[in-house]
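Questions regarding the structure given below will be posed in turn.
With one protein chain removed, the remaining protein chains of the complex are shown where they sit.
Letters A and B mark the chains as written, and numbering starts fresh at 1 in each.
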Amino acid sequence: MTRRTLFFTGLAGAAGCSRGSQRRLNVFNWSSYVAPNTIPDFEQEFGVRVRYAVYESNEEMLARVMSGNSGWDVVFPTNYFIEPMRETGLLAQLDHRRLPNLNQLDKPFQSPAWDPQLRWGVPYMWNATGIAYNRNLMPPPEAWSDLWNPALAGHITMLDDPVDVFAACLKKLGFSANSRNPEELRRAQQQAIAQKPLVRAYLNAEVRDQLVSGDVLAAQLWSTSAQQAIDASAQVAFVYPKEGFPIYPDNAVILRESPRKELAHQFLNYLLRPEVAAAIVVSARTATANGGARGLLPETIRNNQTLYPPPGVMSRGEWSETTPPAIQRLRDRLWTEVKSS
Amino acid sequence: MKRGLALYAAAAYLFLHIPLLVLAVFSFNSSRFTVWQGFSLDWYRAAFHDPQLAEAAWNSILIAIAATLFSTVIGTLCAYGIWKRDAKVLSGSLYLSLVTPEIVMGISLLVFFQWIFRFLRVQLGMHTVILAHVAFSLSYVVIVVMARLRTFDATLEEAALDLGATEWQAFREITLPALAPGIAAAALLAFTTSFDDYVITSMVAGVDSETLPMVIYAMARRGANPVVNSISTMIAGGLGALILFSERLRKS
Partner (left out) sequence: MTQLRRLFLAPASLTMGVLFLAPLAIIFVYSWLSRGVYGGVAAKATLENYQRLFDPLYAVILLRTFAMAAVATLGCLILGFPLALFISRAGARKNLYLQLVILPFWTSFLVRTYAWMFLLRDTGLINSALQSAGLIRAPLPLLYNNGAVFLGLVYGYLPFVVLPLYATLERLDKNLLEAAADLGAKPWTTLTRVVVPLCAPGFRAAALLVFIPCLGAYLTPDLLGGSKTVMVGNVIQNQFTTARDWPFGSAVSLLLMAVVMVLLLLLIRRNGEELI
């Protein structure tokens, strides 16, 4: 019996080892955020194997990465996570010499508020949050307050994301989505708790299928995911709420724990190529931070109102900001209470 | 009353089996919706062509085999030892692990591994999943083998010792063969629980150790993906066949 045990354990070990023979890069990204050929083309050109896994929320990603020992090389946090990740020593500084394509970035992203020297992350794609809904809904939703409509009970979903849910509540109450005022946050929490009985589930991008199938009639959703749903069904439409909405730039960062920083830089540089970024936009329906790519986009996408809203609409939007630690703790606590109520 | 009972039993069996049968039937549906539109193997083809799925399945099998081997060996020896004379602390912790909720086992192992990894330069991965699976299946193995041991006649061993055999020889030549069916049953139990585990695995899995249940869970959360139907049918069918086959072996 012992001989057999050894044999099988050896087999398992051998299997594990053989997979590590090629150079590797481990990338952890949002779901549906690359084109089908983005990763294969990179693998071919650089002769490496990429392990590509997806997550549905920043929190899910951070929970994995927080240990500083997760095995991932490149992840894609939203901008307000960069500061906390940097504070806890999770990020590696970017070497601009290895990122010649940085100049392809759109003007606003070359020196953004959350990372003026682009020392920690490369802006990747950006999203805004609005309401995706079924065209059969009469009258169509126009404001966040429409998601509190009792007539829609059981057919509304909200994002499984504290920042977005509180942003909607804060905007509904007329406050800033980036509010740091504990009183305002508590009132926002009460709104969320009041809405909970009407909410079918807290779902992120995975609500797409249910929008398409008609299970869900109105969903708080990111513009990218909404566009993907619209592509799948003409019944789905998207609106940017009247009261205002948050805008989130996602960034590619390299983790400090990564033993493959050189390759990671090459990957980030690859993502900055206009044609690569443009391909991702076309396939995944994202809004890119890459100025060079925008020029390559087909007419229909460049003028797509969901992905690239006109200036009048954009002016209602608020770029997301990092919250100071004490307020972050409060927000985390308030969110736990909403989820547990 | 006999007839009423029989009728009730029929209804109960329907309740137990229909959900799986429905999944199986619709895994052959050519449409992705729950309206029958014709027979098709599309979803099975899609499942087989998915590299992520293939890797996850391979991981699951590897982990299950390794965990089963370790827990069966360790558990059998442990059961024999306890049968000879009870070890209070060990049996106590085995029973405790039996009733510990999976989520608590999962998070405690995660916390433990993360703490230990501060001192060793290791990460979460296949090895942590295998260790976790051994931890939770050990008590199952011990219980099954113990049950078998209780039907074993201890005097047979004593006779062997009287005839000059060492304790190890007595164990290997007399007891072990008699325990074989129990050990096989324990191994089967360990294998199926390991293969099916989601909660504990999801907490301690690393970058390279995605398992089949993790993939299924992600797909189930995402919504109406008919490929899940075909995978589910294959898993249920596979495990079911394994059980029936082992029962057939046991009878013969």
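Everything that follows uses one rule, which is that contacts are C-beta pairs under 8 Å (C-beta built on N, C-alpha and C of every residue); 3 or more make two chains touch, one makes a residue touch a chain.
This structure is a prediction, so every number in the text was calculated from the model and none was measured.
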| item | value |
| --- | --- |
| Selected residue (touches chain absent from view) among A:115, A:146 or A:160 | A:160 |
| From B:138, B:186 or B:207, residue that would touch the chain that is not displayed | B:138 |
| Contact partner of the left-out chain, one of A:87, A:231 or A:275 | A:87 |
| Residue among B:99, B:120 or B:163 that touches the chain left out of view | B:99 |
| Residues in chain B touching the chain absent from view | 1-2, 5-6, 8-9, 12-13, 15-17, 19-20, 22-23, 26, 33-35, 73-75, 77-78, 80-82, 84-85, 87, 90, 93-97, 99-105, 107-112, 115, 131-132, 134-135, 138, 142-143, 146-147, 167-168, 171, 192, 195-196, 198-199, 203, 213, 216-217, 220-221, 224, 228-229, 232, 235-236, 239-240, 243-244, 247 |
| Interface with the unshown chain - residue positions in chain A | 57, 59-60, 62-63, 66-67, 84-85, 87-88, 154, 160, 196, 199-202, 210, 213-215, 325, 328-329, 332, 335-337, 339-341 |
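The rule is simple: only the chains that are shown with their structure count from here on.
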| item | value |
| --- | --- |
| Residue numbers on chain A that touch chain B, as the complex places them | 1, 4-5, 8-9, 12, 15-16, 19, 26, 51, 53, 67, 69-72, 206-210, 213 |
| Residues of chain B defined as touching chain A within the complex | 33, 58, 62, 65-66, 69-70, 73, 114, 117-118, 123-126, 206-208, 210, 221-225 |
